[in-house]
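Here the complex is missing one protein chain, while the rest keep their positions.
Each chain carries a letter (A, B, C and D) given by its place in the written order, and its residues are counted from 1.
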Amino acid sequence: MNIVKWARLKSPWLLHFNTGACNACDIEVLAALTPRYDLERFGALLKASPRHADVLVVTGPVTRQVKDRLLRVYNQMPDPKFVVAVGTCCISGGVFNGCYNVYPGLDSVIPVDAYIFGCPPKPEAIINGVVALLKKLEGS
Amino acid sequence: MNENEISEALKSKFGNNILETKTSKRRVFINISTKVYKDVIRYLVEELGFNHVQTITGVDVGNFIEIMPHLGRGVTVTVKTRIEKNRPALSTITDIVPGASVHEREIHDILGVVFEGHPNLTRIILPENWPEGVYPLRKDYTPEQPVPMKEVS
Amino acid sequence: MYPLLELLQILIFPGILFAIFLAFIYEWLDRKIYAKFQNRVGPLYTGPMGILQPFADFVKLLAKEDIVPNDVDKPLFNILPIFALTLSLTGFLALPIISLKGIISFNGDLIFLIVLMTLICIVVIYAGVSSSNRFSTVGAERAALQLLGYEIPMMLSVVSVGIMANSMWIYEIVSIQSNTFWFLIGPGILGFAIFIICGQAELERIPFDIPEAETEIVAGWLTEFSGRKFALFRLTRNVELLYLSGLAVTLFLGGPSGPIILGLEPILYPIYFLIKTLFVLFLLTTLRALFARLRIDQMVNFSWKYLIPIAILHILFVRVIF
Amino acid sequence: MQKEELRSEDKKSSYELFFDIPVGPQHPALKEPAFFKFKVEGERVIGVDADVSYNHRGIEKALEQRNYIQNIYLIERICGICNVAHTLCYAQAVEQIHGKEIPPRANYIRLMIEELARIHSHTLWLGVAAHEIGFDTLFMYVWRDREVVMDLIEMLTGNRVTTAINTIGGVRRDVSDEAKYKVKKGMDILEERLKYYKKVAINDPTINARCSGVGILKPRDAIKLCAVGPTLRASGIKNDVRADDPYALHDEVPFNVITYDTMDVLARVLVRVDETLESVNMVRYCVDHMPSGEVKIKLPLSPPIGESVSRVEAPRGELIHYARSNGTNKPERYKVRTPTFENIPSVCEMLTSKNGYEVNIADIPITLASIDPCFSCTARMEFRDVSKGKTWIWSLEELKAHCKKKGI
Partner (left out) sequence: MSMLKEIQKSLFKKKATVLYPFKEREKVHIPEGLRGKIVFDREKCTGCLLCSRFCPSGACEIVVDEKGKRPIFHLELCLFCAQCQEVCPKGAIKLTEEFELAAFDKKAFTIR
């Protein structure tokens, strides 16, 4: 495995973006950083600036108003970048499915690399999702 | 002051202008005629001490719009008044309780009720580019083409 | 022969390569200790115990796309990261590690080092301004204000050492310490404390991470830097961390000196140096874990109300004794 | 959409001479999108403008389109953090229209879960507030200890956050004796830790520097601007829906209403910490005094014609639901007013410098956070669908048709 790829796998920095979630998913993403779960084990850090991040973690249904901002943040991230959709309503709209102000899933707005199901998913499930994404990248 | 005392006090003060009262445990619903709306609110806030506006609900009921401020911290007094939909105007209560401001702006946004005397009746809920004169919560809100979400992006 | 050896010293040991290597190790240690304080494990799966984590971060950032936003000041924006790294590495070269003399050493080099540190901070300000981003600009503004706050007490504490040693030459300072006693055990302790606090501010770490306060202004002056440039800035920070702990050791803890078996100095000196810097690093990390971030005006206030008067008193005190 | 396509657009960063610092959508201080526009002079804040509509999802309208059972889960997702308060308020509103009382055991379970959720919410907030002022170590500690209550909620309800426990006519799960034992043990751990955090909040110099004297809300303004919850109580006003308008057995379970009168962020921290301690005791009381019996009564799907107002003290303050039914299995009008919306005028007041009261940029996050905002619920306004200059509108009929197509 070449060293650049290795480095990428070992250092996934996250940017968390809430597109209109009910907060439950957000607090679970945040919880994944805290002592019991400690995502930093995998080298993951939560970054505030999109310019520094590798993985965009999106929670919540994509509302019309937030779409432009989401695109802007996505574009501000340097390549290579990955997108993880956390929670049912980010994946497909979930309980807000079909509502007039909500897009039917994140993948209709930006390309998505991994989905984590749950409403909200346990922090372990989020970790599992991140690890699965890294494993997939390792293979590719 | 219990529920019945409140409605009695109001009845004795405003007489026929109190159209209907309904009470249940710590809830008072009073129907009043529009012309005493502000006086009733002022009386409730200043004399009876219901100085907290919980919220103001607006409902479209056919030809009328029902405006319902909910007042109080212990017992909730819901004052109901009907205004005509063609001329939806009501005097503001922000001069009595400044905290009612956001609720009146919200109702102005979604039902088009003009609160006369409100210092800053601007958009709070609807986006900046929402067309004037379109009020989403009215029942006669006529639709244009519904656009399925998928084609929008 | 001699020039070659010198070149090797500059480039490899104890020069640039060694500094970078050590900087990575220090960041790892810093993160691990910080995590330990917070009752979690920190980096774990990158190399044994996660020791390669900073290296992986660095390589990843190097390989990432480097976005130059349209309305930045391009020449400045491009050159500043390299400039910053050069400055911090130069500083490191002046520290005595394998002998009582740094690789760069001349009479008055202490002043040169102080200027270097200020320069780094000025680079930071320029970096913020050149990004033309609102957060960056506020970050730069805060960095400038903060500079006003910590620079003076820091200089005063350094000068107090100069007074004690009656010299502004690091070589002499270190040799006096190794001959007599370390300044820490005695009149230097107050100066050491001031230096550590100001060092924390220079490094922009909690409670003084005001210019890059994450919850207030995204990433402050760093907001717009990505890829390589961000990598270089991060490396600069790490080298600076190393350099500042090294400087604290040099000035207050006797530099690389310690009980010596004759003939083994080149081996023992670096070891002593490392042990002492690790101690300083531990102190710095503890401070980071212990506090909340101050507000910029509180920081400046704190500095002018307490740090500077204390530093001045300290100087007077030292002047009277020596 | 493809990555390449998106790439080309944005390489700009904006620069304005007058600094408007946008806090929000995607700003680390707010974990959810809301938009505050601050006017600043140097580091001093001179004006605030709030736009709370970034989270608009269509909930109030959707509520009218679904039946009462489906609405439980939709109401729950107005906010993930105080979902218990929302479902409780909703269930009470509907039960009021039915005119039925639920069994006492169900009430005890409701109250217990409600207070557990309050503990979860307040500790979460304490952690976030610590993070806001850059105190990451405290954040990590608080969230580590919060896992205790998360585990309990998970054990009792089946999910860590969205509990889905309240339903119309009672609760959906019973509490076993083993679970009771575990709850009591958890409460002991929490009590000790909370007392320690209180000590930290009072003693730590940097916390004091950042929190005391910041975000002042005078009692008179608090009443005028209709502040609610801990925000109000930290201004020294004794007011709590649980005490003033007791629901779900709050008149049986003893507790104290906590007030502090320093009116600043520190007071809000202390109010919340003390309230959490009260909640710990209430949970204990519930576990000890829980009667046996049914946990649910069956109610018809469609309530009779009527209306009701239901109030609950959510972790962030008074939550009020207004329901009107027309005799069908779907509500005629359902209105939700959440605590954060009510607190917005107050927070704008706190954030404006005037008359010698100075607000600093660095105070924004902690002041905003001090009302514990939760804009998921704030931006829950009714009917709106504008995107970039294009407007299209649906009638009720079309909405219904659309819903049918979706199988809802």
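In the analysis below, contacts are C-beta pairs under 8 Å (C-beta built on N, C-alpha and C of every residue); 3 or more make two chains touch, one makes a residue touch a chain.
As the structure is a computational prediction, the values presented were derived from the model and not from experiment.
Asks: Among the chains present in the display, which ones are touched by the chain that isn't there?
Replies: Checking the complete complex, the chain left out touches A, C, D.
Asks: One chain isn't shown here. Among A:Tyr37, A:Tyr74 or A:Tyr103, which residue touches it?
Replies: In the complete complex, the chain left out is touched by residue A:Tyr37.
Asks: Suppose we count only contacts with the excluded chain; which residues of chain A make the list?
Replies: Output for chain A: 35-38, 41, 88, 91-95, 97-98, 105, 107, 112-119, 121-122, 124-125, 127-129, 131-133, 136.
Asks: What chain D residues would touch the chain not displayed?
Replies: 66-67, 69-74, 77, 137-138, 141, 144, 147, 151, 154-155, 158-159, 162, 164, 172-173, 196, 199-200, 203-204, 406-408
Asks: Touching the absent chain: which residues on chain C qualify?
Replies: For chain C, the residues touching the absent chain are 36-41, 44-45, 286, 289-290.
Throughout what follows, only the chains that are shown with their structure count from here on.
Asks: Between C-D and A-D, which chain pair is linked by more C-beta pairs in contact?
Replies: Of C-D and A-D, it is A-D that has more C-beta pairs in contact.
Asks: Distance from the CA centroid of chain A to that of chain B, rounded to the nearest Å?
Replies: For chain A versus chain B, the centre distance works out to 42 Å.
Asks: Using mean C-alpha positions as chain centres, tell me how far chain C is from chain D in Å, no decimals.
Replies: Each chain's C-alpha centroid was found; their separation is 44 Å.
Asks: Touching at least two other chains at once: which residues of chain A meet that condition?
Replies: Only 34-35, 48, 64-65, 67, 76, 79, 98, 100, 102, 109 qualify.
Asks: Among the residues of chain D, pick out those that touch two or more other chains and give their numbers.
Replies: 1, 11, 28, 53, 140-141, 144, 384, 386-388, 394, 402
Asks: List the residues on chain A that touch chain C in their complex, please.
Replies: 3-4, 6-8, 10-11, 13, 34-35, 38, 40-43, 47-49, 51-52, 54, 76, 78-80
Asks: Tell me, which parts of chain D touch chain C in their complex?
Replies: 11-16, 19-22, 27-29, 42-43, 130-138, 140-141, 144, 204-207, 209-210, 360-365
Asks: Note which residues of chain C are touching chain D in the complex, please.
Replies: Against chain D, chain C makes touches at 37-40, 67-72, 131-135, 137-138, 141, 206-207, 209-210, 213-218, 224, 289-298.
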